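The complex appears here minus one protein chain, its other protein chains still in place.
Note that the chains are named A and B in the order they appear, and that numbering of residues resets to 1 at the start of each chain.
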Amino acid sequence: MIESEQIHNPPIITLTTDFGERDGYVGAMRGVILNICPHTILTDLSHDIPPQDIRAAAFVLYQAFGYYPPHTIHCVVVDPGVGSKRRAVAISTDRGIFVGPDNGVFGLVLSASDINVIEAVTLTNPAYQLPKVDATFHGRDIFAPAAAHLAHGVALPQFGPSAINLIRLDFDIHRQNGICQVIYIDRFGNLILNITDDDLGDSPLVIFTVGNRVITSLSRTFADVDEGDLLAYVGSSRGHVEIAIRNGNAAQALGIEVGDTVKITESSLGA
Amino acid sequence: MIESEQIHNPPIITLTTDFGERDGYVGAMRGVILNICPHTILTDLSHDIPPQDIRAAAFVLYQAFGYYPPHTIHCVVVDPGVGSKRRAVAISTDRGIFVGPDNGVFGLVLSASDINVIEAVTLTNPAYQLPKVDATFHGRDIFAPAAAHLAHGVALPQFGPSAINLIRLDFDIHRQNGICQVIYIDRFGNLILNITDDDLGDSPLVIFTVGNRVITSLSRTFADVDEGDLLAYVGSSRGHVEIAIRNGNAAQALGIEVGDTVKITESSLGA
Partner (left out) sequence: MIESEQIHNPPIITLTTDFGERDGYVGAMRGVILNICPHTILTDLSHDIPPQDIRAAAFVLYQAFGYYPPHTIHCVVVDPGVGSKRRAVAISTDRGIFVGPDNGVFGLVLSASDINVIEAVTLTNPAYQLPKVDATFHGRDIFAPAAAHLAHGVALPQFGPSAINLIRLDFDIHRQNGICQVIYIDRFGNLILNITDDDLGDSPLVIFTVGNRVITSLSRTFADVDEGDLLAYVGSSRGHVEIAIRNGNAAQALGIEVGDTVKITESSLGA
């Protein structure tokens, strides 16, 4: 019964790291997983998270995980505190299982309104780690084996004691008086803001001030403006508003970095 | 019967985008596909197509698709007109099924002499799109679901009405009087030209003039010349002629970009 179910629903593990693809570190993790659970479907969210950038990893996971089946195991290893006292955790939810360091990489997912934590544990049981754990590569020696054993059907409590007070992150903390922030910049140079369509209200008369440039309306898509023109629109990352240049790179053209502010006026938000 | 056939011939979907691997956009597409058709073999042609570079996507697809089984579904999303009136299409051929925007990304494949279009449709049926379609990410919300439903066995006419007059691209348009063009530059800096071995005829006495440099013969492979030397040879992309520097980067060394011209003399081509 379990076997036939597995044939129809093979386990899925997604990997998200800041390792890049160059050095074979992710390749080693994949080997560990295939060794333990050969029938896993292995897929990648990103391996080009900027080194040690926990918030970027949290955002990439946040915008992508919801498109996977709820039995998917999301293994995230952006782990500047590897080998220190930060906890290694596995978190079971109604929208996916999350494996990685408790350092904030799951912080946005855990704060999402449409996800419920079922159970979380600390990964302390050496039976589900590699025999030799190197202090600088828990991705390979602790997290990949944990994900693979979960994929293979090991129950969460087997991995270690309950974990509470998991680190959560918040988009809203710096948003006030119509000032919002750039929380992520993607490959195209599009600026993703910490406000969503829900925050904007119904008025189309919203004005965005970014650097010394002003955008006086909300567009629907890139092709609504001319090539090279600046636009704001409700983007594809869970309704977050974005600022872009059609067929251009807004971040470069405007000199904007993550954390920079954008002013929004003439909407319910500015009230 | 169908099931046992599927076990022996699992559906294959290749992905080609300009999304990069950094932001998790491709990761979200993979989730959509695995949600709809868990047994798909997912693989990648490229995600590092230069942003909005339709011709580069067309060339990468053109040189790679022929190595896949004919039941493979090739999903290509380089889509600067996303959300505008450009059509979303699926094209069934005797060499593969192609899913993406009708903006030229399939233009070289469609112009190939060894491929026959069987049927093409516009992807308008919302039953095979995600429930919420964002105007800026049809890769995730329209193309990935279409590819996955095709992999799952949904028949092409179910997706929408017939599509005719698909956009085709041509290598030859600027080639005349022995002047040809660089149509693609690869990671190694090798220059791929819009002529093939068929165009060159039998004479080995062909002279290539590129920038202020002259190559006086056609080599067979890199090792035929000394390290650092320039060579021309019939490359591995469907017989297209290439210019390279052995263990070097010809594009950088010669300052050549896509679209630059190369002069060819003393062959049947120059006649």
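Everything below uses one rule, namely that a residue touches a chain if its C-beta (ideal position, glycine included) is under 8 Å from a C-beta of that chain, and two chains touch if they have at least 3 such contacts.
Being a predicted model, the structure only gives us computed values, none of them experimental.
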Touching the hidden chain in the complete assembly: which of A:Gly20, A:Pro69, A:Gly211 or A:Gly239 does that? A:Gly20
Among A:Tyr68, A:Phe106, A:Phe137 or A:Phe159, which residue is in touch with the absent chain? A:Phe137
At which residues does chain B meet the chain that is not included here? 8-10, 12, 14, 16, 21, 41, 43-49, 60-61, 63-69, 72, 184, 186-188, 220-224, 233-236, 242, 246-247, 249
Positions on chain A contacted by the hidden chain, ascending: 19-32, 34-35, 38-39, 42, 51-52, 80-84, 134-137, 140-141
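Heads up, the rule we're going with is that only the chains that are shown with their structure count from here on.
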Taking each chain's centre as its mean C-alpha position, how far apart are chain A and chain B in Å? 30
